[in-house]
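Written below as structure tokens is the structure these notes are about.
Only one protein chain is missing from this complex, and each of the others stays in its spot.
To keep things simple, chains are lettered A and B as they appear, and every chain counts its residues starting from 1.
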Amino acid sequence: MKFKKWGIHGICALLGMLLLQPVNSADKIKVGVLHSLSGTMAISETTLKDTVLMMVEEQNKAGGLLGKELEAVVVDPASNWPLFAEKMRELIEVHDVDVIFGCWTSVSRKSVLPVVEELNGLLFYPVQYEGEESSKNVFYTGAAPNQQAIPAVDYLMNDVGAERWVLAGTDYVYPRTTNKILEAYLKQKGVADKDIMINYTPFGHSDWQTIVSDIKAFGSAGKKTAVVSTINGDANVPFYKELGNQGLSAEDIPVVAFSVGEEELLGIDTGPLVGHLAAWNYFMSAESEENDKFIEAWHAFIGNEDRVTNDPMEATYIGFKMWAAAVEKAGTTDVDAVRLAMYGLEVPNLTGGVAVMNTNHHLSKPVLIGEVQDDGQFEIVWSTDDVVKGDAWTDWLPESSKIVANWTAPVNCGNFNTETKECSGQNY
Amino acid sequence: MMKYKPFIFRLLETDQGGRYFMSILLALIVLVLVCNLVVPESSSFHIPTYAVTLIGKYLTYALLAISLDLVWGYLGILSLGHGAFFGLGGYAMGMYLMRQIGDRGVYGHPVLPDFMVFLDYEVLPWFWYGFDHFWFAVLMVLLVPGMLAFVFGWLAFRSRVTGVYLSIITQALTYALMLAFFQNNLGFGGNNGLTDFKDILGFDLRSDKTRVALFVCSALALLLGYLACRFIVLSRLGSLIMAIRDSEGRVRALGYRDEYYKLFVFVVAAMLAGIAGALYVPQVGIINPGEFSPINSIEMVIWVAMGGRGTLYGAALGAVAVNFAKTYFTAVAPEVWLFILGGLFVGVTLFLPRGIVGAVQNIRGMYRNSSEAGISQEAARK
Partner (left out) sequence: MKRILVLVVFASIILHGLHAADDAGLDDSLQSSFGLLVSKSFSDKAAAIRDIAASGNPHSIRVLSSLLDGNLYFHKKNQSMILVSATTTKEYEIFDLLTGKLIETRSKKELRKRYKKVVINNKLRGLLNEKLATLTIFSEDKSTRLTSVRNILKTLNPSAVKLLRDAITQETDQDVKELMRICIAVFDARSEIPEIQLAAINTLSGSLYPEARTVLEQLKTTQFDRTGADSPLLQAVNSSLQAIELKAGVYKQVENIFFGLSLGSVLLLAAVGLAITFGVMGVINMAHGEMLMLGAYTTFVVQQLMPNSIEYSLFVAIPAAFVVTGLAGIGIERGIIRYLYGRPLETLLATFGLSLVLQQLVRSVFSPLNRSVVTPQWMSGSFEFNPVLSLTYNRMYIVVFALLVLFGLLWLLKKTSFGLQLRAVTQNRVMAKAMGIRTDRVDALAFGLGSGIAGIGGVALSQLTNVGPNLGQAYIVDSFMVVVFGGVGNLWGTFFGAMILGIANKFLEPVMGAVFAKILVLVFIILFIQKYPRGMFALKGRAAEG
């Protein structure tokens, strides 16, 4: 019987896991990949797994690292947050990986954080997030709020002339924080309370009729209104469909999104959405030699000309390139040595500039604003003149404005309170 | 003490599977203790703490499965919302662990947990009071799920909600809790839940010793939970609830107020699930609203069915087996593990209708009295 066979297999595996020590193959450098391949987040994360695999393959073609071949270890945390922590432990303790690329949601990162700090692992986190964190063992290659939200609002305020604001988001920590920061920022810029509408919806919200109709009503009060959307992944398709159908055009009420990229647009007919905005550090339409090469390599790797690239992929790309450069520089994959080698390291980004790793474990990147086109791509309509340095602790909230992160001497800490001159609760 | 021993024997007298189960569990405790603490790390017989925590997690699932089996296998109520009680127990423990962090949060606030500092809470919400005491948290681990089960059960059993209707409203219960806990302004940390725990009762949660201790606690809780369920099943109450399962109408006609018995068992099961949740949280290091998701609760039902419903130890076995399969296949075959797991569920239902335990019994050709070992035909048709 099939079951019996599996049973035997399983028992063998159990014994194997309990009794055998993992064999550490010294001739290979192991790269852990911790992205959900099933469950709700698979939609976004599978692409990043493929990106890491592509980067590993390319690195191996170029002769590996330190004369050794790279080997990717892929596990599936199945969009289950406690499972992320368990799999992180498995990657480091059992598979003995040298670096991990992974996580998408904030909660998955929070879940693995104690583990990666305890075991002194090295995690590259490639997604834009809410900030308020700087761990010794994590490098954040996605955007911090000051690299996405603040410039986008500035653009809407100065170039589009928005005076009335809808902050719409999914009810979880990233939108909550971003909206809090934006609310503080807007008020400081003289926007009145009655001109800000904040709205939260549950995950996977699919019936947007009422909210879109409310936005429409809010936006018809005579002042130019803009929507800042931190609506998460899956809820976006029905949201944009409703926007299109209720006839909210970008000229009347532009929507700027922080979680909608090329890949999310794949599921939407973008015809009615032309002109709506997104703020990222990378768009597939960016014109640079590196980007052309990257897109070509991606299409070749995935075997499909229609696949798109997006910002978290660029963040993964930068993270991987930086890690590889740091390993070369340090001459070892030892986490502490690599970490020190990372600071100040520069690698070309895909938009034609250079990404720099700062001592607060965040990157300096350019901020771009793109408008949705009818072919599902973004046209870059604005960009910062210079790169913006990622700020782990935002200056716009009273509690966190006191805190700075700097992992070099003499501070050497991720949450140094400039008033009390103390760090608290560090797990190392 | 002298009276206690024969009592245990009496509980396991007619329960061969249970005896095996107890022996394996005790052996596991000893084996893990010896192999983790005594055997040196270099030895190939050393069990890494990673595996200890993992087994500890399985054991808490096993306790949860036993509590579910008590309601489903013996009382005949298919609860599709058992995760609610598990999650609430977990949150109660999580709140205690959160308070233990004290001023070691990233913002260094003396009282408020990080997520509250960050959401501009001025003072601690009232429902967080008391959770700085361990005894209070333990009390809540039992009381909160118990109270919810009491209120819910009192309403449902009194008005004689049965069958699929009951199953679906238990599902509505856990779904509503999930949506509520997802809300950031409810004061439980929203989607991120509670995490970054430091220590429990003054012991560092990262130290191997604490982990092994937690494992032992889980194993003992499972052991005691099993005996408690066994005690209920063997008592007069047990006969009554099985009678309710098999024909509720007749029991009522005999003059029993069946809703009280049902309520009692339901509340006990909820408390056991709460304990399981409380032991689960310090071992995995996070509790979040995902635990309340209806799909999770359905999975729990599957553990029980997989192991063999109405045997208690079968439920425990099912929980461990399914979760081990999950751990194993998500690492070995990340792209196709859902095919394997899903296929396994279908296969087991079709070919092993009474779960793994039933299959083993079939193979060994040892059928016991049907009221003891399995589910009677009458119940099966329900």
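The criterion applied here is as follows: a contact is a pair of C-beta atoms (placed from the backbone, for glycine too) under 8 Å apart; a residue touches a chain by one contact, two chains touch by 3 or more.
The structure displayed is predicted, hence computed values, not measured ones.
Visitor: Which residue among A:E90, A:E117, A:E133 or A:E263 touches the omitted chain?
Guide: Reading the full complex, the residue touching the unseen chain is A:E263.
Visitor: In the whole complex, not just what's shown, which of B:M22, B:I47, B:L63 or B:L78 touches the removed chain?
Guide: B:L78
Visitor: Could you tell which one of A:T40, A:N291, A:T309 or A:S400 touches the chain left off the display?
Guide: Looking across A:T40, A:N291, A:T309 or A:S400, the contact with the absent chain belongs to A:T40.
Visitor: Just the residue numbers, please: which parts of subunit A touch the chain that's not shown?
Guide: Where subunit A meets the chain not shown: residues 37-40, 42-43, 46-47, 159-160, 171, 199-202, 204-207, 209-211, 213-214, 217, 220-222, 234, 237-238, 241-242, 244-247, 250-252, 254, 263-264, 266-269, 271-272, 274-275, 277, 371, 373-376, 379, 381.
Visitor: Which parts of subunit B are in contact with the chain that was left out?
Guide: 78, 152, 155-156, 158-162, 164-165, 167-169, 171-173, 175-176, 179-180, 182-183, 294-295, 298, 301-302, 305-306, 335-336, 338-339, 341-346, 348-350, 353, 380-382
Everything that follows uses one rule, which is that only the chains that are shown with their structure count from here on.
Visitor: Taking each chain's centre as the mean position of its Cα atoms, how many Å separate subunit A from subunit B?
Guide: Distance between chain centres, rounded to whole Å: 35 Å.
Visitor: What does subunit B use to touch subunit A in their complex?
Guide: Within the complex, subunit B touches subunit A at residues 35, 44-48, 50-51, 53-54, 57, 101, 103-108, 115, 117-120, 179, 182-184, 190-193, 195-198, 206, 284-286, 288, 290, 321, 324-328, 330-332, 334-335, 337-338, 340, 344, 347-348, 351-352, 359.
Visitor: For the complex, which residues does subunit A have touching subunit B?
Guide: Interface residues on subunit A, with respect to subunit B: 1-3, 6, 10, 13-14, 17-21, 37-38, 74-78, 80-83, 85-87, 89-90, 93-94, 105-107, 110-111, 113-115, 118, 132-133, 171-173, 176-177, 180, 200, 202-203, 397, 399-400, 403, 414-415, 417, 420, 422, 424-425, 427.
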